[in-house]
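Missing here: one protein chain of the complex. Every other protein chain is in place.
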Amino acid sequence: MNDTASTARDSASTDPGGKPGRIGDVILRVENITMRFGGVKAISDVSFDIRKGEVRSIIGPNGAGKSSMLNVVNGFYQPQEGSIWYNGKTYSPMRPHDAASNGIARTFQNIALFKGMTTLDNIMTGRILKQKASLLEQAFYIGRGRSEELEHREFVEEVIDFLEIQAIRKTPVGRLPYGLQKRVELGRALAAQPTLLLLDEPMAGMNLEEKEDMSRFIIDVNEHFGTTIALIEHDMGVVMDLSDRVVVLDHGSLLADGTPDEVRKNQAVIDAYLGVAHD
Amino acid sequence: MTGSQTYSAAAMPPSADLPNLDIYDTFPKLLRYNAQRHGTRPSMREKSYGIWQSYTWAEVKDEVFRFAAGMKELGVERGDKIAIIGDNRPRMYWTICVAQCLGAIPVPVYQDSVAAEIHYPLEHAEVRFAVVEDQEQVDKLLSIKDRLPKLETIIYDEPRGVRDYPQPFLHHYDVVVARGAELLAQDPSLIDDEVDKGQHDDISIIPYTSGTTGNPKGVSLSFRNVMRAAYNGAIFEGLRSTDESLAYLPIAWIGDHIFSYGQAFICGFCVACPENSETVLTDLRELGPTYFFAPPRIFENILTTVMIRMEDAGTLKRKMFHFFMDHARKVGVKILDGKSVGLVDRLTYGLGELLVFGPLKNVLGLTRVRIGYTAGEAIGPDIFSFYRSIGVNLKQLYGSTEAAVFITIQPNGEIYDDTVGTPAPEVELRIAESGEVMFRSPGVFVEYFKNPEATKSAKTEDGWVHTGDAGFVDDRGHLKIIDRAKDVGKLNNGTLFAPKYIENKLKFFPNIKEVVAFGHERDYCACFINIDLEAVGSWAERNNLSYASYQDLSSRKEVYEIVRAHVEKVNRDLSQEEMVAGSQIKRFLLLPKMLDADDGELTRTSKVRRGFIAEKYQPLIDALYDPNAKTGTIKSEITFEDGRKGMLDATVDIVDVEQFTSAGGGFKAAAE
Amino acid sequence: METFANLLGVDPFSIWFFFEVLIGGLMAGVMYSLVALGFVLIFKASSVFNFAQGVMVLFAALNFVGFLEVFSDLPVVLQVALAFIVTMAVMILLALVVERVVLRPLVNQAHISLFMATIGIAIFLEGFGELIWGSNIKPLDIGIPDDVTFVGDAMIQDSDLFAAIVASILVVTLALFFHYTRIGRALRAVADDHQAALSIGIPLNHIWIIVWSVAGFVALVAGIMWGSKLGVQFSLSILALKALPVLILGGFTSIPGAIVGGLIIGAGEKLAEIFLVDAIQTYIYSGFPAAIEEWFAYILALGFLVFRPQGLFGEKIIERV
Partner (left out) sequence: MFYREAGQFKTSYAADQQMLPIPMDRYFVIGVVLVAAILIPAFGSQYWIESIMVPVLILSIAAMGLNILTGYAGQLSLGTGGFMAAGAYMSYKVATNMPDFLPVWIPVLVGGLFAAAVGIAFGLPSLRIKGFYLAVATLAAQFFLLWLFQSIPWFVNNSVSGVPSAPPTTILGYHVTGAQAIPEAKYLFVLTFVVILAIIARNMARSRVGRSWMAIRDMDIAAELIGIRPLQTKLSAFAISSFYCGVAGALWSFCYINTVEPTAFDIGRSFDVLFMVIIGGLGSVLGAFLGAAFIFLLPIFLNNVPGWFGLEIATDIVAHLEFMIFGAAIIFFLIVEPHGLARLWQIAKEKLRLWPFPH
């Protein structure tokens, strides 16, 4: 981990006022979510909140319901019970389009890029909700059909620059190595200028160097764009370094919720998870 | 020998297209001029955010003035030094001009140096301000800041990662420029007044040269030095405002300063910066510069890549490629030089241009090159003529920081692969008694900054500068550099002996990896040769010659025969050159092992350690100089690749080589 | 305007007439099922959507008729048996060739490429079959009874009954084959997981050959049934397209689905042709055109799909990200 980054993190987590204004009010509340698949309970009665500007991690052993939780938050799964309170409105359930159009973007555990398109086009898809040109304008590439393309390209180029993927701009993503695909996927999410960014195991399968890069990008996104981040990650070092607060799930239930330090010291967590994973 | 003769080129008549340097006598004044004259023409481009972002001269002038105003408020005073550390970015170049606007002196520093290397020039130049590219450079400076008491303020361009640094002396470029814009709005003549104060003989820049020994020296160059030299180079080559060049070599290097800054300001042409150092070749291809500079190493790498990539081509295409390349070797250079060539040859070449040369230049990005320079070290004749034969007007030039680059340039139509050309306009050249090349020109530096002793030993009272290189001017009036002056020796019969010159000639053969030539204070020249395992090995494979080891391969008669032919060829070349004709190689042997840095035979930068080798292989040298010995025997400790030590015990053959009489003598060069 | 039923001079609302139409439909459905079965076998084992199944029916029938001709000097039983065996050999040969020439080179290509390739096979077979055996309509008579039997007032074709019996035997045979032979179990395994099939020790290539051979066998049976009923002619391959809605209804991977789907489609379209058209013409719009049989099966299947996208017997898919 990059030194300056973890220092910044530490000061923020021990003293939320240390970085003036970085962490604000609650913007999302998960309220008593219960989710079943057939007869199996994937999530049972889980509640927690996410504050504006923080990095919130969701951890837990395999099958703890972490990914399902993210899927509920951005509306891909509709839970049987409970609701999502987001930015002043209650959604029960959240629908994918609501989530996307209200500034929730995400990446996926197994990369879900559009394989036949280039890096540039993939990231451009992140801007789709912001494009308003009519079909005719697009068909003739006139008016907004043209001006929007240029305008959003400019923004997308900033994302590309930010993620340092200039060299692969026009490469079809199917040909890229895994680490770069993950980065492109992050780019697609960032292109939507999300208020809340959900990252599902952004570092899975990466080597150390790639993990460091990715951590740096996550910190930069959080600090410089003020984007709130909810993160699922298995690498405990990364989680503890990056997060302001951590939710621990186990077998679909909430096990603990607090700062990395609190969670680290929580006996239930140690028993269920950390003690085993921290080898 | 004509040691005291002076060779010089007359000043060329000033060009009507270029500004009058008596009026526009500093770069900031030129900038104002260009903003008027070439206002809407591009001044700089930078590949960023996916396209070539372009800035016109008018925009650049406004930006430079804004930044200058901001810097002035930060406390820059006339005579201050401003360090510039960063990759080739427009803002880095603009900073040079900003400093000059304010009467301060830019000190460009190599951006890839580690913090410890940066420390000396910054401390020595008493730098108060540093303008740097990004977090990496900021971090370097912060790590040595407490040892740089004079350094007050750091301005960074790329805010990423630096934004939250707490240090109060860190400023973001954008913020300084924005502040400058406000100041200019209040007082529009703020910077113009400062620019007007600039004088032709003010120091314009202090680049630091890395000496082989001791600390780097700061070379104080005045506006006169840089501008006159750049101007002369520009009229010599007919540079114009429509030219485009790619700035990818370090800003701190004098060549880049002249080509990408000095000449760009004088001619008003456009300089483009690549996206980053990894994309240079792609960017080169996109941009297609008309004015291009690269050290021999880069031309060599490109050529190697070309050959390797062609190896993968289908048989037919490969045959076609080689057919036309062979043809180009025969007539390409002549066509480029405008000499008469038979119609059939010309048509064949035209077909080659369509099928091979044109596309090849295109994929390499050299299609539009009008003038290409290479310098810095000797370029292999094969490499040099490859580019010329496909129609790239590549030339060698000889220069130094102390000359503001130009000493000699190869004039169009008079390009020889073994010379570095004739004196540039207004340059006087002299070969000292010792054989050392000396020059005098408007570009001659003012002094070594804060180092009068060094200045004195490098520059005579009447302005002649020692280059430290040995060379001579041939009968065509072209300068030929043979070696560093201190390495040049003499044979017992008094003939000049330039080991590196001979070694380089041999090393241009792909089969030869390393050469050590002996001859100083001996009767004749003889040498050790290392074959190139890869090249000779693949030759052996093709000819079904099996071998067990390097030592085995080196001892083969067939291999000796190949090398002997190479040596003979070199002798023949040497015989053509009056100065060195007497130092033809008489005998050689193939060393049974590769010279190796692990055994102390090479330096870590792969330079031959002559003295050490002479000692270690004394018996072999003795054998070389024993006319009766047909073999030599050596016992020595060696290190294997896996680090084990072992004993080398070998007997090697010694081969005599034919000597040729000098030019005009009785032999006829076999056509090859 | 007179309805179809009126023309026949029957009381359209007689229960016997309804029964008769239903039986006729079900019997036609059995035919569809036979073709659909071939699709399912291949799709299950190799995810190849075999558009050539219909033409394979035609091709098998053409060969069968052709070989009957060749062996016309022999006693009837021997003649039929020999023709059957030789045709089966041709179908196995076809499977070998298809595997070697088409499937193997395309093994990792997109499904749509394989699908298109089977259309290529269909076109090729159509030309090939007719090149060898000619394109005129050939009657096929192997002694399938062509009397009618009355159940109450309902008239039932004996040939239909025969077809139903043959189809039932075929289905039972296949079921036994899949459950009780090693190859059958391997085929079932491969449908779920190619690796699993490999672990049984049968190379994928062999599985393809076997499954295409079995599909060829099914096609041959279907071809004989249909050929005896309609004559062996080009339109058999078009009729075979009717198996497609059966597949939607029954699911691409379900053998029972193919059977049940076939019955539903067959019965549904016949009943609709008679009764739905009649009802519409009587009560809604007298100008309503007949011959909805051409598309009714598709619309029925489509409507069905909208409510149960995985088909009758398919499993619900849970999508994951």
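Each chain carries a letter (A, B and C) given by its place in the written order, and its residues are counted from 1.
The rule is simple: contacts are C-beta pairs under 8 Å (C-beta built on N, C-alpha and C of every residue); 3 or more make two chains touch, one makes a residue touch a chain.
Predicted, not measured: the structure shown is a model, and the values here were computed from it.
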Can you list the shown chains that the absent chain is in touch with?
A, B, C
The one residue from C:72, C:109 or C:235 touching the chain left out of view is C:109
Among A:57, A:74 or A:228, residue touching the chain not depicted:
A:74
Can you say which of A:66, A:188 or A:211 touches the chain missing from this structure?
A:188
Just to verify: which one of A:58, A:99 or A:229 makes contact with the chain not shown?
A:99
Residues of subunit A in contact with the chain not shown:
74-76, 96-97, 99-101, 105-106, 108, 112-117, 121, 124-126, 128-129, 131, 133, 135, 138-141, 145-146, 148-150, 153-154, 157, 188-189, 192
Absent-chain interface as seen on subunit B, which is shown
42, 45, 50-54, 244, 285-288, 306, 309-310, 312-314, 317, 320-321, 354-356, 358-368
By the contact criterion defined above, which parts of subunit C meet the unshown chain? Give residue numbers in ascending order.
49, 101-102, 105-106, 109-113, 115-117, 119-128, 130-131, 135, 238, 241, 244-245, 247-248, 252, 289, 291-292, 294-295, 298-299, 301-302, 305-306, 309, 311, 319, 321
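Just so it is clear, only the chains that are shown with their structure count from here on.
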Could you work out how far the Cα centre of subunit B sits from that of subunit C, in whole Å?
79
With chain centres defined as C-alpha means, what is the inter-centre distance between subunit A and subunit C in Å?
51
Going through subunit C residue by residue, note those that touch at least 2 other chains and give them in order.
none
Numbers and ranges of subunit A residues touching at least 2 other chains
none
In the complex, go through subunit A and note every residue touching subunit B.
4, 8, 120, 153-154, 157-158, 160-162, 166-167, 169, 220, 223-224
Considering the complex alone, what residue numbers of subunit B touch subunit A?
48-50, 160-161, 163-164, 275-276, 278-279
